[in-house]
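Let's turn to chain A:
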Amino acid sequence: MKTAARSNWLIGFFVGVLVFCLALPTRAQDARLKLAQLEKLSAKAVEVNNVTLDGDMLQLAAKFLDLDKDDPESQQVKSLIKNLKGIYVKSFEFDQPNQYSASDVEEIRSQLAAPGWNKIVESRDKRANENDEIYVMKDSHNNVAGVAIVVAEPKELTVVNIVGPVDLDKLSALGGKFGIPGDKEKEHVKKKTTREASHDKS
Partner candidate 1 sequence: MVLCHKSVRPNRLYLRIVPIEGPLNAEPEARMDMALRQASQGDHRAFAEIVREHQGMVFSIGWHFFADRGLAEDLAQEVFLQLHQGLSAIQSAAHLVHWLRRTAVHRCIDQSRRKYFRRESSLDEMQEIATGATPADSFLHKRLRQTLTQLPEKQRMVVVLRYEEELGLGEIAELLNIPVNTVKSTLHRALEGLREKLTRKLKEARYAIF
Partner candidate 2 sequence: MQFSEDDLRAALRRKDPGESFTESVMARVNQLQARVTSTPKAGSQLGELWHGLLRRPALTGAAAGMLIVGASLGFVHYRGVQERRTGEVAKQQALLALRITNAKLNHVIERVKTAQTP
């Protein structure tokens, strides 16, 4: 009787360990969004940017960025991507408004409504029909495990999905190279935006 109880306890223990082990990689993969349904928009868009970088390709990219040791921006980018598991970007620009449907965006939002994802920033402008959101997924240690950015504008739809530990401050602070505006440029952009906003108000 005792032996049977012990064996039941052992089976339960091993099943628990197995479930826990299976759950670990699943949790890491949760931050990955399904973006394939957006592919159909490529036909309507005037400009398409489609990036799919999985773990191996990211490591290779990090290795090649490491070769540009004299370039601080390359080193910055390298330090940002070296621990990532994936970067997925789908960006469409259209010459006419309303080329994508609300259901296309809803499909993404429904995935981001799943447990684990938290919307940290939302900007809605009903007049201009603009809707921008930033989501973050955190792991059990409260570290960032994934990021999603959705920018839905009349003539543009962009979805960025980063899987893995990413530092949003560093990501935001990237500047200079390849047209990424640095702090000075950002100040300039801010002033310009403020001026345009005040001009609109007047």
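Basis for inclusion: all candidates are chains of the complex that A comes from, given by their letters.
Criterion: a contact is a pair of C-beta atoms (placed from the backbone, for glycine too) under 8 Å apart; a residue touches a chain by one contact, two chains touch by 3 or more; residues count from 1.
On a predicted model such as this, the values are computed, not experimentally measured, just so you know.
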Complex partner of chain A (touching, any copy) among 1 or 2: 2
Parts of chain A lying in touch with candidate 2, wherever the complex brings them together: 49, 51, 53, 57-58, 60-65, 77, 80-81, 87, 89, 91, 121, 123, 125, 130, 132-134, 149, 151, 158, 160, 162, 168, 171-172, 174-175, 177-181, 186, 189-190, 193-194, 197
